[in-house]
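Of the protein chains in this complex, all but one are displayed in their positions.
Here is chain A:
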Amino acid sequence: MTSNIRYKSRIPVKTEDSTEEKQYVGFATLPNQVHRKSVKKGFDFTLMVAGESGMGKSTLVNSLFLTDLYKDRKLLNAEERINQTVEIIKHTVDIEEKGVKLKLTIVDTPGFGDAVNNNQCWKPITDYIDQQFEQYFRDESGLNRKNIQDNRVHCCLYFIPPFGHGLRPVDVEFMKALHEKVNIIPLIAKADCLTPNEIKKLKDRIREEIDKFGIKVYQFPECDSDEDEEFKQLDKELKECTPFAVIGSNTVVEARGQRVRGRLYPWGIVEVENQSHCDFVKLRNMLIRSHMHDLKDVTCDVHYENYRAQCIQEMTSKLAQDNRMESPIPILPLSTPDVDTEKLIKMKDEELKRMQEMLTKMQQQMHDKDQ
């Protein structure tokens, strides 16, 4: 059972009426022209999933995008995991639907929260996000901007275990470390082990704690005043339902005469796409069908711009202090640099150096002008 969020097409059909035709210039086709290009190019989206092992992250991703990204995964046992640090693993899959191409990148964070001492276990994750911002900043400031690859993380699904009584310290610290770098959407994982009442209590508790600790999770944008009532109602329900309590499944079962994704228990069948069983459909609709574009926009306009502003300010203050012409952008260590990469890095560094000098001079000039 799927539900679609409707959008009214605002482009009127060209009427046969000659007076309408007379006034018609034709630039109402502009959105179509824009979209034609985008459809040709295709879209991309980077989704990060974070949470302890066994929260059902991989299963949920498979359920959301109808793929099987983790076919050959080997699950480690407890001993093997003792010395494991948090890794960052990317999976990319190309999905096409009705002529629209999406390059989906899933950033997985195995090892998060699994150790005995989980101090700062989010650092590799924040470093990764910063790295992508930095890469984009360099590319954007460079000379040849034709084919910039956008690897910035557009959204982070954070899985909260359903077994506790709300947010744990690691949940709070993680979200606080990331809320100004990426759009966080907290989820209650494996929601099929809770009764509806328990879910409600847990959601209320979590919402309270998010407020209390000042965690800035992703906010759905306000509805336009000219949207129809049904849409506004749906939007309101969506907002009141967070954090979404989700269930995922890699298997197909037979329920009520239909084949659906679900989990078969002796006491009944949990259907993933049944709205009275869990919020999976709400999550999917929000993530893919109504807010995917907004998630990307907020990443570009807010999180990235914050990073960039911070970066530039650090650069200009450092240059003013030291009065030396050095590249103050912290170069994060790359894993295995080889000769070619090193050359490329050197070239890019020089390019960047020139850029920084030029930038600083400009800032100085503007600063002097203001005074």
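The definition used in the following text is that a contact is a pair of C-beta atoms (placed from the backbone, for glycine too) under 8 Å apart; a residue touches a chain by one contact, two chains touch by 3 or more; residues count from 1.
Here is the rule we use: contacts and distances are computed from a predicted model.
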Considering the UniProt annotation of the chain absent from this complex, which name among "Neuronal-specific septin-3", "Autophagy protein 5", "MTMR7 protein" or "Proteasome subunit beta" applies? "Neuronal-specific septin-3"
For chain A, which residues reach the chain that was dropped from this view? 2, 4-5, 7, 10-12, 18, 22-40, 43, 64-69, 71, 93-100, 102, 143-146, 224, 252, 259-261, 273, 284-285, 288-294, 297, 301, 305, 308-309, 312-313, 354-355, 357-359, 361-363, 365, 369
